[in-house]
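With one protein chain held back, the other chains of the complex are shown just where they sit.
A, B and C label the chains in the order they appear, each numbered from 1.
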Amino acid sequence: MTEPRKLTMVQAVNLALMQEMERDDDVLVLGEDIGVDGGVFRVTDGLLAKFGEQRVIDTPLAEGAIVGMAIGMAIYGLKPVPEIQFSGFSFQAFHQIENHAARYRARTRGRYHIQMVVRMPYGGGVRALEHHSESEEAYYAHTPGLKIVIPSSPRSARALLVSAIRDPDTVIFFEPKALYHAVKEDVPVAEEAWPIGKARVAREGKDLTLIAYGAMLHRCLEVAERVHAEDGAEVEVVDLLSISPMDTETIAASARKTGRVVVAHEAQRSFGVGAEVVARVVETAFLQLEAPVRRVTAFDIVYPGFARERGWLPGPDRVLRAVRETLAF
Amino acid sequence: MTEPRKLTMVQAVNLALMQEMERDDDVLVLGEDIGVDGGVFRVTDGLLAKFGEQRVIDTPLAEGAIVGMAIGMAIYGLKPVPEIQFSGFSFQAFHQIENHAARYRARTRGRYHIQMVVRMPYGGGVRALEHHSESEEAYYAHTPGLKIVIPSSPRSARALLVSAIRDPDTVIFFEPKALYHAVKEDVPVAEEAWPIGKARVAREGKDLTLIAYGAMLHRCLEVAERVHAEDGAEVEVVDLLSISPMDTETIAASARKTGRVVVAHEAQRSFGVGAEVVARVVETAFLQLEAPVRRVTAFDIVYPGFARERGWLPGPDRVLRAVRETLAF
Amino acid sequence: MPRTRLDVPSIEHLSIVDEEGRVDESLEPPIPHEDLRRLYRTFLLARRFDERMLRLQRQGRIGTFGPIRGHEAAVLGSIYALRATDWMVPYYREWPAYMWRGWPLDNLILYYAGYAEGMRVPDGVRDLPLCIPIASQIPHAVGLACASRYKGEDSVTMVYFGDGASSHGDCQEAMNFAGVFQAPLVFFCLNNQWAISLTRAKQTHARTLAQKAIAYGFPGIQVDGNDLLACYVATRDAVDRARRGEGPTLIEALTYRLSLHTTADDPTKYRDEAEVKAWEAREPFPRFRRYLEAKGILDAAGEAALEAEIDTEIRSAVERAEARMQATLVDGFEHVYAEPTQELRAQREELLRELAATGEAAHG
Partner (left out) sequence: MPRTRLDVPSIEHLSIVDEEGRVDESLEPPIPHEDLRRLYRTFLLARRFDERMLRLQRQGRIGTFGPIRGHEAAVLGSIYALRATDWMVPYYREWPAYMWRGWPLDNLILYYAGYAEGMRVPDGVRDLPLCIPIASQIPHAVGLACASRYKGEDSVTMVYFGDGASSHGDCQEAMNFAGVFQAPLVFFCLNNQWAISLTRAKQTHARTLAQKAIAYGFPGIQVDGNDLLACYVATRDAVDRARRGEGPTLIEALTYRLSLHTTADDPTKYRDEAEVKAWEAREPFPRFRRYLEAKGILDAAGEAALEAEIDTEIRSAVERAEARMQATLVDGFEHVYAEPTQELRAQREELLRELAATGEAAHG
């Protein structure tokens, strides 16, 4: 029981929910199909049997009301963890998040606050129809009062979800669905909580900084290994983990050291998270920069259907080319 | 009748609507209080009397249905111009815009398209409560399939709204409400349409590029004059007009010429339009850059109420400091 | 039976004190005189405060706000049915309820002068702040109601909204949730016949708003919203039912927005003075006063004293509010998050440097 266990991300998220619900009666989950069905990805499997209908609430089909109801629960003092079945349907609740979740603490000068984690599977790579494959993090990240967290592995998912649930502010927790079953990782059974707002240097290097998060991280690590093997260059890979607050210090330190930066994400390019990374790099490491900061992203087109998804998602090849060109600049 | 007339932006927008509705029976307007009341800012005044209830539609209070209904009309082939009473309530319709308006052409491979202009007053400076003073353009700009237009004066409002109405794609048209009555400008009575996607060099200069849009433009022009008078430096001021598509060519040409860039907007800083401008400048003018690109924006805080609005909105002083520091870098 | 008629619940209209002040004694609730006196005082206070706010706005001392004249009986009749441990979720015409529940008046003035701190709900008071995005507060009430029940409390939640709000998805989704979860919740709709310039008739094709409850499977009732007693009785019954675990109720209170939508509004553009006059004749204040007079609760001397007392109370609230109008933008960096982020700390420094450079103590 005290040994770490190899878990998938689905199991790791489930573990975090189980343990936090055991630990704190005020934590509860709600959403579509999260109870009897255990969630369409089985992330909430077993919670209903263990915690009952008052804490594992199958709701009617209405995202606005799910999040709105959760906000009311948080005003009361509970710690709801609503699930949006797919991030593509989160805009149905966006007004509740922007109008209220993000503002309630400021609006009432601290009298109330919204301790809520909105969980949602996001991202591509699972051969799904539109609205089931897109990446929406940038829409949320622009909103003061919210925190945006994106884990990249079972262990980080578990450790960050625990922190998100305990965080007194609203956290939008994007779960890269391509990773739900893709990798297994040792996850300690004992409590583990990682700080929100800290990036992680996933691989050290001195020649170029490659910044990513979620499922892209793995493609970037792959590229770093390949560049090491084939070109002898050392790519430092930064896993953001928290999109907002963004860990400017870690980014800046790495950028100042390497002078060359590439940022990669699945979302379309323009007005995305990559732009913010570029801006912060320019603001904090301008004098050390030896090449323009490159963005490797999906193209600015509507999701083209999964038959065309492989080219739409930025794969290792595209990252590799950007890295090589930036190294050669 | 053929002479230009001095109009406020409210009158200029009204003129564009009048003339386009006269010209094309398929153009119609809908929204809350836009008929009998003529709009809470009087922008649609007189339209009901002239075009009747079938084309000037006072709707029940539901932004999602307003935009959703307009999308249906556009699928049919009409050219609806829904109004959202304040941009702060546009998230209530955001799912309709992101899920449908932006995607319908791609989804049906061109069989249907959404020729619709969603008009909304936006921005601060009018001593209003929360949701009535914020700037939401970045949320929309990240969405492929949409165009985002922000005029900066009566004439540009008229000429761009005409283009937006005729544009076969969905345009989100943000009207800077601080400018509704603030300035009068000559507006030609005869048809005038400016291309969407083109920025305008509002003032030429060789020493620094200052990029802005909407109400910020005027604060920036003021700064440029002051820098000219007090420091003898020539600031080039670029008025974006179209946030998406963004006119990278104009930005790049100016940045390459001056080597110093400051971008200013009312919206909060992080993940905003400014970040995208920085990214494009870095991508297109890296070798000419002599200073980090600076962002002058609202702080990343929740709208603090209008008693604190003056400090929250980036005023000329803040722009001036950024310009001077960038010139001195 | 190939064509079968299915049962549908019925909808009632309730009135107790009519326009002439005649009381239906079979329905008259037994309200202690002390409470009637306090209700009357709050009514008068709300009325005078509303008038003073209009003057403050005209003088530029506060910003745009929505007067509440005409809504007092509906709000007070309903809030009187609540306990202090019950939750109250308003939109923006419920000042009388705030007053009833012990808010300092200066908070409201401060808020409408552009100071967010006006909406710091007083400690211990189970009210939510005003809510500007129409209908968006209604799902919160479902959450509060279910949370209270989950924590084993027997408290009830009441949420207010307008006729306009009833068209919004947020309202309709919330009612459906409340029905499904049998939430201890009262939906109180202030149908004041207008949503800015849109009449009730154009807001929905349903004959009543009360009948919308049928869509969600719980009781709906229409009351005379200018009749404080009827509003009280309907709410009391709904609150009792909710407290007993019998689920939500929708109450539609028929009243009228006698004043402007907000101070930015010009109703002559869209409504007939004659209609306003007709409703002025039905307005709740004289009716409630007549009821109290008949009960011997009010007398002329007492009223003059009360007016003077209220005038002083409002005057000192304005003074307190204006004394609190000390804005520094730096405060805006608090309460964005529980702990300021790295980025916010940096931006706060930026602002402080800027203030130092300009020599300004604070930004207005």
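Keep in mind that, in the parts below, contacts are C-beta pairs under 8 Å (C-beta built on N, C-alpha and C of every residue); 3 or more make two chains touch, one makes a residue touch a chain.
These figures come from a predicted structure and were not determined experimentally.
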| item | value |
| --- | --- |
| In the full complex, displayed partners of the excluded chain | A, B, C |
| Omitted-chain contact residue, chosen from C:I31, C:V180, C:V276 or C:L355 | C:V180 |
| Options A:E192, A:E234, A:E283 or A:E309, residue touching the unrepresented chain | A:E309 |
| Which of B:L7, B:M21 or B:A70 contacts the chain that the document leaves out | B:A70 |
| Contact residue for the chain not shown (choose from B:D24, B:D186, B:E204 or B:E249) | B:E249 |
| Hidden partner interface residues of chain C, rising order | 2-16, 24, 26-27, 167-170, 172-173, 176, 179-180, 182, 202-208, 210-212, 214-218, 222, 230, 247 |
| Absent-chain interface as seen on chain A, which is shown | 32-33, 35-38, 40, 58, 60-62, 64-65, 88-89, 92, 127-132, 269-270, 299-302, 304-312, 317-318, 321 |
| On chain B, residues whose C-beta touches the chain left out of the figure | 28, 54-55, 57, 59-60, 62, 64-65, 67-78, 80, 95-96, 99-100, 105-113, 144-145, 147, 167-169, 197, 245-249 |
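We take it that only the chains that are shown with their structure count from here on.
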| item | value |
| --- | --- |
| CA centroid of chain B to CA centroid of chain C, Å | 36 |
| Where chain A and chain B are represented by their mean Cα positions, the distance between them in whole Å | 31 |
| Numbers and ranges of chain B residues touching at least 2 other chains | 88-89, 92, 130-131, 270, 300-302, 304 |
| Contacts with 2+ other chains: residues of chain C | 116, 133, 136, 169-170, 332, 335-336, 343-344 |
